[in-house]
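Only one protein chain is missing; all other protein chains are in place.
Labels run A, B, C and D following the written order; every chain starts at residue 1.
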Amino acid sequence: MLESGVVSAKPHIDRSGPPLLSVRGLKKHFPIRKGTFGRVVGQVKAVDGVDFDLWPGETLGLVGESGCGKSTTGRAVLRLLEPTDGSVHFDGDDVRALDKEGLRKLRRRAQFVFQDPFGSLNPRMSVGAMLEEALKVHGLGGPNRRDRAVELLERVGLRSEHVDRYPHEFSGGQRQRLGIARALSVEPDFLVLDEPVSALDVSVQAQVVNLLEDLQRELGLTYLFIAHDLALVEHVSDRVSVMYLGRIVETAFSHDLYRDPRHPYTHALLSAVPRPDPAGREDRERVVLTGDVPSPSDPPPGCPFHPRCPNPRKDGRCSTVYPGAETAGDGHSAACHYPYFKV
Amino acid sequence: MDMKTLTEGRRMGRQLLFVGALTAMAACGSEPVQRPIPGVAFCQEVLPAVEAYVAQARQANPVPDDPRYGGTAVLGSIGELADGMNAAVSSDYSATQHQQFVNLMTLIDYDENLEPRPYLAERVEIAEDNTSVTFHLRQDVFWHDGEQTTADDVAFTYEVVTNPLTAFPNAAYWDRYVQGSEGVEIIDDFTVRIHMEPHAEFLDPFRSLGILPEHLLGDVPPQELKQHPFGTQCPVGNGPFVFYSHSAQDRWVFEANPAFPEALGGRPFLDRYIYRVIPEQTTLLTELLTQNIDVYSGVAPDQAQRILDDANTELVDFPSRQYVFVGWNARRLQLADPRVRRAIAMGTDRERIVEAILQGYGTVAHSSVPPFHWAFDEGRIETIEYDPEEAAALLEEAGWTDRDGDGVRENAEGVSLSISVKYNQGNQQRQDVAEIMQSQLADIGVEVQPQVVEWATLLQDINTPELRNFDGVVMGWVVEFKLDDMDLFHSDRIDQPFAWSGTENPAIDRLLVELGTAVDRNMARELWAEYQNVLIEEQPYLFFYFPSRLIGVSSRLENVTMDQRGVWLSARDWYIDPASR
Amino acid sequence: MSDAQTAGASLLAVSDLRTWFHTDQGVARAVDGVSFEVRGRETLGIVGESGCGKTVTSLSVLGLLPQPPAKIQEGSSIRFEGEELVGASTKRMRALRGNEISMIFQEPMSSLNPVYKVGDQIGEALRLHRGMNKRASRAEAVRLLTEVGIPEPDRRVDEYPHQLSGGMRQRVMIAMALSCEPQLLIADEPTTALDVTIQAQILELLASLRDSHGMAVLLITHDLGVVAEVCDRVVVMYAGQVVETGTVHEIFQDPQHPYTRGLLDSLPSVDDPGQRLRSIPGTVPNPIAWPHGCRFKDRCSLAGPGCEKPQDLVELGVDRAARCWRVES
Amino acid sequence: MSRGPETVVEQPVSGYAASARRPGGRGLSAVLPGLPQLLGGRWGTGAMALLTWLGMGLILAARSDRVLAATAGGWDQRVALATLLLALLASWIWSWREVAEADRLKTVGVSQWDLAVRAFSKNRTAVAGMIVIVGLYLVALLTPFIAPHDPNTQYDLLTNRLVGMSAEHPLGTDQFARDVLSRLLYGARISLSIGFVAVGISVTIGTLLGAIAGFFGGFIDGAIMRFVDMVISFPRLILLITIIAIFEPSIFLIITVLGLTLWPSTARIVRGEVLSLREREFVQAAEALGYPKKRIILRHLIPNALAPVIVAATLGIGNTIVLEAGLSFLGLGVQPPTPSWGTMVAAGRNNLLGAWWLSTFPGLAIVFTVLSFNLVGDGLRDALDPRLRS
Partner (left out) sequence: MTQYVLRRLLGAIPLVLGIATIIFFLVNLAPGDPTLLLLSPGVTDEVIQQMRENFGLDQPVHIRYVKWIGAMLTGDFGYSFTHSRPVADVLMDFLPNTLILSASALLVAFLFGIVLGTIQAVRQYSAMDSSLSVVLLFFYSMPSFWLALMLILTMSLYARNVWGLPIYFPASGMMSTDYEFLSAGGKLVDRVKHLVLPTLSLALVLMAGIARYMRGSMLEVVRQDFVRTAHAKGLPERTVVFKHALRNALLPIITLVGLYIPFLFSGTVFIETIFAWPGMGRLIVEAIFQRDYPVVMAGAFFFATMVVVANLVADLLYAVVDPRIRYE
């Protein structure tokens, strides 16, 4: 296991070429049904118009509080959930227009790693069977799939004798490695990582994060990293998007976002994160938001954040007009009429 | 009696009714028990009248000072009195019995020698040439609502039951009577004459046909009679017991009729008689043994010993008018030859079966004539006895030999002598018959496959002339005192539902016709003996046995007489031992 | 409020607590010799990874563990205001619970009874311990809801838990815990199930209530950030034992035990991104078979010959200790 | 496959190792299969193997004539012969292999099913029920070798009818002087097959339809589930009576009809499971990996939805046996002379006060069989539910 603590430089990411993944106006609404006949009485607007690009080899972090739509975005991009509206292009192909065969091909190139290490593995399948199945379905691994399965296990830091074991015989961290191995089995270019470490203990989190970084470097993978832990996202991501009520409110290079949050929500979010540093706790400026997140079935008009917004410049425009996300020259965009700027 | 008296009689009835209503109202205060009255207009009209009449009659006829009077007797049986007291449409044994002995009255009944005896008719005149019979009615019989029973009622009843629209179930009764209104003549209020052609045992139908009240049912179209509330919801009779209440599939409650004619024994001893429906025999036995019922009608033979063993119960057994048989479908290749049918009879040990299944409560049957019947003469019939060797020989003779050594005989074409025997579900005795036959006939190389079929389906299988989907069928048949096998065996009726066997035998045809018209019993006896011998030779049925009817009776119930005339024969004489009331 | 508690006086003293579970597979020594002290008006944090025994410790204090399978071993002592709670009568424990010592839990959704109104649930303890009648307890419940910052308390008091948001439910739990003015509040992962912005609200509320009510808080958490934000002193637990104690500053700025250090190192740092994370290898051992000797040695980068024998807590100063032979007192 | 040496395993995880550790375990198992396991503390499976082995041996010894004759006998005798040999072989091979290959078996992972088996084997009442059931099925299959008399032979109707218990007829004779014990044994085959086959039919149909309804949802789901609702809301007995009354009751009809009316509850269970499984991430993972729908249903959904189905099926077998008895009460059961427990109870019930043994023994047979199925079902429920297992 690589535990050297060596700082490894990431290869340069070329953002002048075409993006690997390009998402525009993505929407996913879930109908609310009632009664015997399933009348649709409303829509939960889980994702309500999301745009982002992702270039080969980079990691885009997607953060937000629970219910903001980040997981739904991740699933809708890979059509694990059928998007309601918008476009998704993967390597130039229109994902929403793919037929069955095209979808199958997409799923070899784009994979998903799930949050719950206990729920994401079929409890009745041995590790070997699980990995071999993926190979078999996609006709990979040649005649000796078992060898390939063992290879995958070793690649994610498990041992070859684990191949006949069952998921429940592994610890949470090990299971997450298994989930990664399964995703890697089809040799994808792109992984959606949906809160891959949030169910793990801190010390194990670090193991898995390191593994993911190693894999990215070695295999040239592209990640969409979904998480609610801001510090972690900052650590792993090249760029970060912050979501609130189904929309991206701010996107920036991670360094910039944390030093210079422009959207009042991002600002509040960052200030709310407890820092493992008792020294500065008394004199740290902290913004405590009031109230709860509104229901996504009935989002406020205008800027969805305006009812809780602490921005002193807030005015009537906020409650009527949705602020578009203008991308500044530094690649930093914030969907706010009155963004904060560092003076 | 002329018309005038009749109207007077009716008026008198109405006056009585009025008085009765007053007394009933008075009685209401002291007597909180209220008769349940069904929510049907007819009943709501009729039952209060009955109530009033009974109350009045009670006052008029005080209970004699005799300890035997009083108390309630309960009889339990597995089935409902189907169609209740509606004599025009009912065919159920127990229901008919209640019509005869409990709630209604018949024109005549039988004495212990099964000879006709006056009942509602106090005198019966038969024309010299046997073409008509005249009934002179008693003049002291009143319907339970106070109206008098008259010749109108008899004429009405006769017309109704002979009207095809009514669909009277025992239509064979009237084969040789002049049917409809031409057949009946009201001589005067209490005299009625019925016309017929001469035939055997012509009085028998009037023993079982309860007379119905014309004043209540006269306006009912015949085809609606079956659905009329009279039958099961508020019958109004004229017999020894007055209908009190009925809850379906549960109980019938009758009360003593205080005004029942003194000459016929007067008011019954019991205050109340209750008929209860208890469908499960173990429950019935328990109820008898725990003294919740006084009479258990229809004891299973296996339960008999238990009743005999108990100090508080007695067992009454008497020959029933029913026989159990296996009807052969002679249209089938295997059964077409009478020799095969005789061989089967020889290969079946019926003595033993009676002993085993009926615990000896029954007699082996050789023909359709019950042993107690006057037409029965053992000395003159040649019975087939159990003889497997002879049976085997007969089968060989008929060309059935076990050619492939599998234990079952085949004929020259290789058709094996394999017969399915159907019986209806839920009848243990018939199932037993089929099972024992299967075992016994295997010894002579005949394969029997018992097959249980649900009752309605079975009837469809065997009764539909185009279908006749059976080889053999285990059935029971109830005979009247007037024996008549026309429908069963006469070749003219081979396309009628009951010609199960489909045999055609000129001798049988001839005898059946002659028997039907033989008025003289002495002459008829000869014919019956001949008929039975032909029947035994022909074997359209394998007659099994006449089971005895077994009745468990609590020892506190006295004066119980039961014989082939019926279970309820002496119901009006039953009384509860005063010491154990 | 009792006069016995002035700041700094010992309120709860746990010593050599051993809570074992008897299971089919064997004896799980979930808590295996834990000692610490909570003083009046302070916030003591117990921090550790899942399975280290921190929750079992807190439940042992109130005697809330089902027995069997749990059993507090002979020689364990839990003293509250000098009174021994191990072996105390059920009646005494009941009188204490919710009254002198209260507790709030991780899942505010499932910790409230779904079929009773929140007002009833808050008032229940008041009626039980304070002998209030229904009306008085309801009025008090409204006051408490106001105090924990729930808008429209008059309306909310008659609502059912499912009608409230996660943050509000935790506020209700806090109101319930505060109802009898306890001297000690045990908060077991009170913000783990909440979002960061709500977590900030709740932590702020807890801190202000601690000050206004003058109570002590025993905070159980796995989140070092939360500890750093609100605790005065910290107990670090690993494998059923206390591995290090100290003030919050000592623990964060000068961790002595390799585990504490490893834990802090494995946190991604906001100030230093791009740095490869330093993880602790391996996984938390199974409580049925703790490793022999030092329980951390299999994961410890410094493990050596001295780690083969069981480690004792080495006193490093006032309220300062670490369970490692390498540290020098 | 190579067999490892008998080594001492460091940490006994299960009884495998325990029995392997016992010196001479292999030799012991060669003579008395099940004994090493029994001594190793796995009394349930051990006793089952040992009893099977001993029982089969006993039959071979005591009824060698019938066994020999069976080679040329009818199909049921051949089935009995096959059962006898298979049971002997199975108990021996199982026990021996387990002892001999303990090491190899230990390196293989422990599946959910293995865990369930372990949890189940700790439940004493359930294991007792299991032993009874396995014993019953063996007895049923081996009846031609065991039964003292022919079930349909009527002995002398005058002397042998309704005789109580005797050496010749241990459970007495019935109204046709047939041996009640023999009929009881033959009845076991009928009653047990009715339960087994009917439930087999219903589970197959129910599982497939439930999985399809749950997986595809929408109109298919609606149509299937409305039909399920309809069948479920109807008192099943009345439906059964109607159908059986229409056709002539035969054992095949009864089995089919019972099977065809039982499936809706299975379908409901499976649908519910599938609906919740669909939300599970491993199913989403399978979709993300582009697996075909058929594969997802058959390999990922159904195996995981099966636990409650197995429980329901076990309980269902018991219920079906009781239901068959009920149909017999109404005269719609299996046709005579074929003995089924239900028809025996129903036929003997009028004689409860006279010849109590007629319905009491088959009645008790039903009670204890169904009780065993229920105990096993309960045991399985606990064993298969990971939440209850811990």
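We adopt the following convention: contacts are C-beta pairs under 8 Å (C-beta built on N, C-alpha and C of every residue); 3 or more make two chains touch, one makes a residue touch a chain.
Predicted, not measured: the structure shown is a model, and the values here were computed from it.
If you put the hidden chain back, the residue from D:Ala87, D:Val197, D:Leu262 or D:Leu352 that touches it is D:Leu352. Set against the missing chain, the residues B:Ala127, B:Leu308, B:Leu333 or B:Ala456 yield one that touches it, B:Ala456. Across B:Ala87, B:Ile211 or B:Ile278, the residue that sits in touch with the chain not pictured is B:Ile278.
In the complete complex, the residue from B:Pro67, B:Pro164 or B:Gly265 that touches the missing chain is B:Pro164. Where subunit D meets the chain that is not shown, the touching residues are 125, 226, 229-230, 232-239, 241-243, 245-246, 318, 322, 325-326, 329-330, 342, 345-346, 349, 352-353, 359, 363, 366-371, 374-375, 378. For subunit C, the residues in touch with the chain missing from this view are 59, 62, 64, 90, 93-99, 102-103, 105, 107, 110-117, 124-125, 128-129, 160, 162, 173, 176. Those residues of subunit B that touch the chain absent from the view are 33-34, 38-40, 72, 74, 76, 82-83, 86, 89, 91, 164-165, 167-173, 175, 223, 226-229, 231-233, 247-251, 253, 272, 274, 276-280, 282-284, 286-287, 289-290, 292, 426, 454-461, 463, 484, 486-488, 497-498.
By definition in this document, only the chains that are shown with their structure count from here on.
Each chain gets a centre from its C-alpha atoms; the one nearest the centre of all protein C-alpha atoms is D. Of the two chain pairs considered here, B-D and A-C, the higher C-beta contact count falls to A-C. Inter-chain spacing, taken between the CA centroids of subunit B and subunit D, is 51 Å. Subunit B has no residue in contact with two or more other chains.
By the touch criterion given at the top, residues 107-113, 115, 280-282, 284-292, 295, 299-300, 303-304, 386 of subunit D touch subunit A in their complex.
The residues of subunit B lying in touch with subunit D in their complex are 281-282, 285, 300, 302-303, 305-306, 352-353, 355-357, 425-428, 431-432, 434-436, 438-439, 450-454, 456-457.
Interface residues of subunit A, counted against subunit D in their complex, comprise 75, 78, 80, 103-104, 106-108, 111-112, 114-116, 119-127, 133-134, 137-138, 161, 164-166, 168-169, 179, 182-183, 185-186.
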